[in-house]
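Missing here is one protein chain; the remaining ones are kept as they sit in the complex.
Right after this comes subunit A.
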Amino acid sequence: MKWVEVIVSFILTLSFLSFPSCGFQSDELLVDDEEFGLEGAPQHRSPEPIPTRSPPVTSPTRKRHSDLDSDSKIQFSLDHAFGDSDFSPAGTFSARLKTWSHGGQTLTKLRFSRNNFSDVEKEKFKNLLESDDFYRIRLPSNVLSPPGRDFIISSVKARCLPRESLDEHFVIHMEGVNVLAVNYGSPGSCPYPRNLKLPAKWSFSSHTVLKNSEQAPRAPVFTEEILGGENAEGEVVQPAERSFWAKYWMYLIPLGLIVMNAVTQAMNMPEEQATGQVPAQGQPSAGAVQRGPSSAVRRR
């Protein structure tokens, strides 16, 4: 029986331990939301349009959690324009739309598939590079009902993009299902003056980051004791806590002067007795102590 009890309690502890870990996993999903889906090096090798990467296998616990907040898949497109040309499709963003139990909707697991440049587009892009002109992109301002109120436009000097391949970096600022702004540009620096440089490979390596609003830090709240009513004048009170020297230096300096004066006076008294002896013979032990200051006095 005892064995059984031990086993039961062991299993119970295990299950208790595992439950929080389930909760933690679901929490991780949130963290994952803000992570970026990175389209790494393997993708831009393929000349064909990059297929949407299948989302990682979700564990059953996640599934169960997401039953509460329903998920659905959505897609929205990225358009681009060369200089002042019209916008044309350039790629597709796909993401999971998560509907929270409290009614809010957020995007998670953003994936991006970029269409590679066609020959015409390559030509256009080369022209942009030569004239140091703008390469423009746009996104719908609402991902559920594109284009929403207006398109979100962003642009970059085309010469900023080419490295080995065409490197681009998106930071999409979202509020629920609305896209507020997109920071578009090269992932690194783009030093001025911009030099003309053609990419070695005409394929994109794209990085996308989804950003939601941060919470502002709260004003610090102190407990009542610390507040104590005086706290508002804390800075005024502070001068009172100055060091002893800072407070009384104006008295201390004259005092010090008087003391010094007195000491020199006192010094001179024994000196009068000592002066006769000093040149005559070696110093007595007491004279050694006085010698320092007395010589200082004389040096004056």
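Just so it is clear, a contact is a pair of C-beta atoms (placed from the backbone, for glycine too) under 8 Å apart; a residue touches a chain by one contact, two chains touch by 3 or more; residues count from 1.
Criterion: contacts and distances are computed from a predicted model.
A chain of the complex is left out here; the name its UniProt entry carries, from "Proteasome subunit beta", "Cytoplasmic tRNA 2-thiolation protein 1", "Hydroxymethylglutaryl-CoA lyase, mitochondrial" or "ER membrane protein complex subunit 1", is "ER membrane protein complex subunit 1". Of the options A:96, A:126 or A:157, the residue whose C-beta touches the omitted chain is A:157. Hidden from this view is one chain, which touches subunit A at 84, 132, 134, 136, 141-142, 148-157, 160, 169, 171, 173, 175-176, 178-181, 183, 185-194, 211, 213-222, 227, 231-236, 250, 253-254, 256-257, 260-261, 272, 275-276, 299-300.
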